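Yeah, one chain of the complex is gone here, protein chain that is, but the others are all in their spots.
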Amino acid sequence: MMNGKKIAAAFAWVESPSAVNTAIKVLAALCGLLFLLDFVIHRHTYVPGEGMWGFYAFTGFIAFTLIVLGAKTLRTLILRDENYYGEQSVDSEEYPASQLAIESDQEDAK
Amino acid sequence: MNTILGLYNYWMVIILMMAGLYILIARYNLIKKIIGLSVFQTSIFYLYITMGKVEGGTAPILTGDPATYSNPVVHVLILTAIVVGVATTAVALALIVRIHETYDTIEDDEIKAIEMLEEDS
Amino acid sequence: MIATQLPALQIIIPLFAAPLIVLARRSELAWIIALVANFLCVLVAWDLFQLVNEQGIIRYSLGGWAAPTGIEYFVDTVNAPLLLLVSSISAIVVAYAYHSVKKSIDSTKHYLFYAAWMLCLSGLLGMLITGDAFNVFVFLEISSLSTYMLIAFGNDRRALTASFRYLVLGSIGASFILIGIGFLYAATGSLNMLDLAQRIPNASSERAILVAFSFISIGLMIKSAIFPLHAWLANAYHFAPISVTAFLAGTATKVSLYVLLRFLFSVFGTQYNFEYLLLNVILLPAAVFGFLIMSVVAIFQTDLRRMLAYSSVAQIGYIVAGISLATQAGITAGYAHIINHALIKTALFMSVGCIIYRLGHAHRPSLDNLIQTMPLTCVAFIVSGLGLIGVPFTGGFISKFTLISASMEKGWWVMGGLVLVSSVLAIIYIGRVVDVMLFRKQRLPNPMPQGRNEAPLSMLVPMYVLIGLSLYLGVYGSETLTVSGEAAKQLLGGFR
Partner (left out) sequence: MSWLIPPLLFFYGAFLCLVVGRKQRTFITLLIPVVALFSLLMLPMGNMAQVQFLGFELIFVRLDKLAFVFSLIFIIAAFLASIYAWHVNDKVQQVSTLLYAGAALGGVLAGDLITLFLYWEITAVASVFLIWARRTPAAYATGMRYLLIQVGSGVLLLAGLLVHYNDTGSILFEHMGLVSTGTLLIFLAFGIKCAFPLMHNWLQDSYPAATVTGTVVLSSFTTKMAVYALARGYAGEEILIYIGAIMTLFPIFFAEIENDLRKVLAYSLNNQLGFMVVGVGIGTELALNGTAAHAFCHILYKSLLFMSVGAVLYRTGTSKASELGGLYKTMPVTMVCCLIGAASISAFPLFSGFISKSLILDASAKNGYYLVWFALVVASAGVLSHSGIKIPYFTFFAHDSGKRPMEAPVHMRIAMIITAALCVIIGVFPSLLYQLLPYEVDYKPYTTSHVLAQMQLLCFALLAFVFLMRKGIHPPEVRGINLDSDWAYRKGLPSILAMSAAGATQIATKAREGLQAQASDWVFTIRRLSAPGGLLAKGWGVNSMVFVVTLLLLLVLFLNLK
């Protein structure tokens, strides 16, 4: 399907480390810009402290980090083998192939 | 004293009834059970007839117009009950014959033992 | 002319059909006579039902002897629906029985079988219609004696012992009733129920009434298989010919329960039952333990007939629980459950009959994947099973729902909860069967004939007629409840 290939091609840059680095730089720049906008634009607020400079920026960054770290800690506690609930559990079995249509896209396979 | 002797027919009813029940509970032989059942039923006939008895009364038939007579209704009722009892006994005996043919015994405990084996298989 | 003689015709038609069948002897002819007589019975019952709704109580003096001296039949809103129910169930099961009887009973005995059936039917109808206490006993014995015969027709030799044991216990029950009636007569001098109801409050000896009450209620508890006096029932239902089981499950115990209701409420009166006689000390625990214990027992049974037999005892527990509430709502629930359970359980036994007809057994673990071979039968079983559980839009739901709300109305929360618990047990025992029928792969090497192997149409059609009837009463549940409510009002109000 032509359309699909075009889309795929449009995303091909993710393969190249330098392009990814550029993308990250763009993101960082965007973040900087958004942070600076806080000083220019006055946000309407309802909650005390919400109007503080960079409130959302800090919340977003810190909350995300803490969630990931918290989850990582949680994993050390509750991660178990896939067969934990025995052979007769959904986690340890393959999805029945008869209900699937597994086909490879030979053209694109390199 | 009066209550014991004066009600002696009721005592007989009770004794017969309990004897009948006792046979049913304590004896395994099916024929004896039917005897027990008959004794039990007989006690009921006795009870009914006792109720209808009037001191010094006669049967209200063939004597014109007697002043005191025993209650005829209970006699009628009990005639019916006797017929029913006979029928019951007849059916029961017929069943016992069939049971004897198929099980070769008429002892209830032996039959139960055989049936337990059948249930397992 | 005929219209005025309807109450007598109700009994006489099947009573005379019996000797006619014996004279006819040929099995097809016997069956046809039984069927025709039975349908006439249904017509008569239908007419009576309509008449009662229009005119109120019908009183009929047998042989022209006026009550209380003569024997009186009377039809009111309590027994008219049951007359219709019993005769219809019997008619449907007779229609169904033809093939199953042909297969399982020696053809030289068919006429005796149908004759006994007709006698049994007339006994049951007589118990319902009569207004004379002693006459109840007579009809009870007529129906019982023919029932013993019918059970003994079973193929398994254990049918004989089951019949014998039922005979002994049934005779004791009947004798108890006889004793009770004797005491009643001694205390009041009357045998007519209406008359008794008026005389009992002013009876000379209260003790005699109490003794009469005890004996009659125990006797009827035996006949209606109320836990713990149910022990005769399991073997009798298990080993009797399956059409007989279907017939008895829907009628015999229900009629005895009716007589119990009649004596408890119409003759003795509510006050007697619960203030003096402590019947709630006996009857209520019997009901509750009955439906709990028997449901558990049903779960473990491997034979479907036996499972359904124990489930019957459990369901009778619900009926008795409703009765023991002794309120308008409670009796309505009990009465509605008499109707619904009769229809549902008969249908269940009929579907089991179809299975037995094809497979020769009804052993649950060997019914793997039965839906492939007998889809219609399985669907019938499942639909009726849902009714037994009490799924909404089935009859079972209506009566259970009324029962629970009745017990809440009286403040008996625990009982309402226990009814729910036992419904869950019902889900388990029906679910086990359905699970095997639908979901199990065939494990045994070659247990069943392959391909479609449905029971004959003459069995399926009556079965589905009955299921349709019970579904109709499930969807239009208010009709059952109206009828039951009228009956309860009549029972609680005494004879009016």
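In order of appearance the chains are A, B and C, and numbering begins at 1 in each one.
Just so we're on the same page, a residue touches a chain if its C-beta (ideal position, glycine included) is under 8 Å from a C-beta of that chain, and two chains touch if they have at least 3 such contacts.
Since the model is a prediction, treat every value here as computed from it, not as a measurement.
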Touching the left-out chain: which of C:Phe139, C:Trp232 or C:Tyr318? C:Trp232
For the full complex, which residue in C:Val211, C:Leu284, C:Leu359 or C:Ala426 touches the chain that was left out? C:Val211
Provide the residue numbers of subunit C that touch the chain removed from this figure. 158, 161-162, 164-165, 168-169, 172-173, 176, 207, 210-211, 213-215, 217-218, 221-222, 228-229, 231-232, 234-235, 238, 276-278, 281-282, 293, 296-297, 299-303, 306, 310, 392, 398, 401-402, 404-405, 408-409, 416, 420, 439, 477-478, 481
Using the document's contact rule, name the residues of subunit B that touch the chain not shown here. 21, 24-28, 33, 108-109, 112, 115-116, 119-120
Residues on subunit A that touch the omitted chain in the whole complex? 1, 3-5, 7-8, 11, 14, 24, 27-28, 30-31, 34-35, 37-38, 41-48, 50, 54-65, 67-72, 74-75, 78-82, 84-85, 88-97, 99-106, 108-109
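Just so it is clear, only the chains that are shown with their structure count from here on.
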For the protein chains shown, what form does their contact graph take: line, ring, star, complete or other? other
Suppose each chain is reduced to the average of its Cα coordinates; what separation in Å results between subunit A and subunit C? 68
Using mean CA coordinates as chain centres, what's the subunit B-subunit C distance in Å? 28
How many angstrom lie between the centres of subunit A and subunit B, each centre taken as the mean Cα position? 91
Would you give the residues of subunit B that are in contact with at least 2 other chains, written as numbers and ranges? none
By the touch rule stated above, which residues of subunit A touch at least two different other chains? none
Contacts from subunit C onto subunit B in the complex sit at residues 134, 137-138, 141, 145, 148-149, 152, 157-158, 160-161, 163-164, 167-168, 171-172, 174-175, 178-179, 182, 185-186, 191
Which residues, counting only subunit B, touch subunit C once they are in their complex? 24, 30, 33, 37, 40-41, 44, 47-48, 51, 73-74, 77, 80-81, 84, 87-88, 91-92, 95-96, 98-99, 102-103, 111, 115, 118
